[in-house]
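Omission of a single protein chain aside, the complex is shown with its protein chains in their original locations.
Note that the chains are named A, B and C in the order they appear, and that numbering of residues resets to 1 at the start of each chain.
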Amino acid sequence: MVRATLIQIDNYGPWTVTPEPRRETDLQALQARLYADLCASFGAHDAVVFFSRFDNVVAFTEGVGTDAHRSVQRSINNRYPVTVSMAVADGASPRDAVGRVSSLIQDEGSAQDADRVARLVSDIDGGSDVQVGHFDIEEATERYVDEIDAYGCQLLVGRAGLALMESMWERDAVSFFVGGDNYITVAPSLDKDDYAEVIGEVEEETDVELKVGVGESRTPADAGMQAKHCLERSRNGGGRVEFY
Amino acid sequence: MVRATLIQIDNYGPWTVTPEPRRETDLQALQARLYADLCASFGAHDAVVFFSRFDNVVAFTEGVGTDAHRSVQRSINNRYPVTVSMAVADGASPRDAVGRVSSLIQDEGSAQDADRVARLVSDIDGGSDVQVGHFDIEEATERYVDEIDAYGCQLLVGRAGLALMESMWERDAVSFFVGGDNYITVAPSLDKDDYAEVIGEVEEETDVELKVGVGESRTPADAGMQAKHCLERSRNGGGRVEFY
Amino acid sequence: MVRATLIQIDNYGPWTVTPEPRRETDLQALQARLYADLCASFGAHDAVVFFSRFDNVVAFTEGVGTDAHRSVQRSINNRYPVTVSMAVADGASPRDAVGRVSSLIQDEGSAQDADRVARLVSDIDGGSDVQVGHFDIEEATERYVDEIDAYGCQLLVGRAGLALMESMWERDAVSFFVGGDNYITVAPSLDKDDYAEVIGEVEEETDVELKVGVGESRTPADAGMQAKHCLERSRNGGGRVEFY
Partner (left out) sequence: MVRATLIQIDNYGPWTVTPEPRRETDLQALQARLYADLCASFGAHDAVVFFSRFDNVVAFTEGVGTDAHRSVQRSINNRYPVTVSMAVADGASPRDAVGRVSSLIQDEGSAQDADRVARLVSDIDGGSDVQVGHFDIEEATERYVDEIDAYGCQLLVGRAGLALMESMWERDAVSFFVGGDNYITVAPSLDKDDYAEVIGEVEEETDVELKVGVGESRTPADAGMQAKHCLERSRNGGGRVEFY
């Protein structure tokens, strides 16, 4: 079982244009700060948080109960001009868990329903290990950042990332861009061959070579830290897929 | 001419793993806050800022001089555990301007050169109007957010966005995801037919229908606000391409 | 027993002037954000945090263990250009607890010792109820904010506050300004007469009339919320000292 949380800003689209469109840099700053606060709050409980689309943020929250969710939600809702609703649920795989929280929140009403304010729905029980993979691009600085322009670089990272997300999604894993040339995946218990296959598919489709470190532990934060250590091993002469 | 600024975190990759890998939620919060601060500071000068890859942030900064850049840079470098270097330049198109700032910063040394700290390079003169387009997805909430799961939604927005970025890039425009189902493009003076063509290409490739509002003004912030008003007009019965 | 935590920025004074004095607005923004982050992180554990002098922040952290402190400390030290050291200890009264954490941190080295970096010292065991009082000024808006100038108002609040802090200190309680006309005290188990006496002393010395709500509970956050409810009761026709 894997526990996921979906945090959705209530009625955000209409708010951004009421009474007239709000300045984009203000909205960007608001979204980024809200996400940073979610990282800090859930991070204090050893969970991990991905910005996804900023108005819909996805977290993996093994071991974080309903009360702790309520506390994070209350703090956000006290400090921002918008409110958030949250759903938390356990699923058989990361894909399944994200599916469940999506349904739970959709059942509460539309993302743009003015009457759906600050809901919290929860459907959780046990807990087990979670697998996390941390990918980056082979020699990104040398091959791309210092060589081509910043926007071409962004496009290239975007292409490789989309291919990666789709390959992993077929294996019931969900993956997120986390800045730079880094992608993190939350996966069911895949093995080394699965990751090697995915990396092969991405390279075939986009000519970009990835490498990955993989960890597995009771909390997403621990698994993520193991994955980072493995990725370091890969950078220092290890293989392109390193398990903890 | 269009003025662009590239903000690059100095030697960021190595810092994130020294003396050992730092916790991901901390890095995410740091990146998001740094970006929010750049939005607030450059926004005060009517510029617009895109997170791009977070460790490389791209801004359009018509009318913002070298001193104002230095002031923003100093404030960041006083408040974060990392420093940023900046390059600012005018170009014939947004694509050209981003190309120039990328070269300027690459000439200062590698993104992972420990000796390249807090540089500011500037190559600017005049100024002219800048065109900004604000895209979103036709009926995103009704068709997708309330219907499919959060991750499928993210993938779909990602696919449409990548197609959009590549179509606009061929027309010398640079485009950025700004959260939700929104993309903003900074373009040379394109006309209605150009935008209609781009929207057609994206729909053909991904089955996702976009609409766009377009503004043009001396400052990116003004042009962006015009674009938002046009997008509102499109939402309320206007066409799929609306010019100010 | 009451648990207190002292958070001290390491070697902060020298840092603010190295290699030359840093701009004050940057330092102010840094201090305020660091404090806000401590509020968010410790608040997630139902503790309360006071800015005190900003470079020395005092928290009451009933029930928050050493590991949770380490997690908050790590997150700050990953995201700021300065590091913090922390000491946490239980004491017989709030005054005693603050005395203990001050000694613990002084034993680690001077606040301006360049070798004292990111220490965490802990001396904790049990836990019991904590009493919190929330004071404000009788009719502050009507009598002062809308009538006299902003600075005269600040002086008046400062004078009353200093008198309050000294009266409560004699009763082994520690008190903090929290903005506006509000002061919060963390006290040993005082009774109604004690609070009435303190309010009388402040009025005699400064001509400013205070009122107070008082709560007592296992966590500072709960006790503080009880105190706020009592203060509301006082505002709406209750007495000048209201207990939960």
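Assume a contact is a pair of C-beta atoms (placed from the backbone, for glycine too) under 8 Å apart; a residue touches a chain by one contact, two chains touch by 3 or more.
Treat the numbers as computed from the prediction; the structure is a model and nothing was measured.
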| item | value |
| --- | --- |
| Where the missing chain makes contact, among the chains that are shown | A, B, C |
| Touch criterion as defined above, residue of C:Asp10, C:Glu62 or C:Asp181 at the omitted chain | C:Asp181 |
| Residues in subunit B touching the chain absent from view | 37, 40-41, 43-46, 68, 71-72, 75 |
| Residues in subunit C touching the chain absent from view | 6, 8, 12-13, 17, 20-21, 23-33, 35-37, 39-40, 42-43, 47-49, 51-56, 58, 95, 98-99, 101-103, 106, 110-112, 134, 141-142, 145-151, 153-155, 157-159, 161-162, 165-166, 169, 174, 178-181, 184, 221, 224-225, 228-229, 231-232 |
| Residues in subunit A touching the chain absent from view | 22-23, 25-27, 29-30, 33, 74-75, 78-81 |
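Note that only the chains that are shown with their structure count from here on.
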| item | value |
| --- | --- |
| Euclidean distance of C-alpha centroids - subunit A vs subunit C, Å | 36 |
| Whole-Å separation of chain centres (CA-atom averages), subunit A against subunit B | 21 |
| Two or more partner chains touched - positions in subunit B | 23, 25-27, 29-30, 33 |
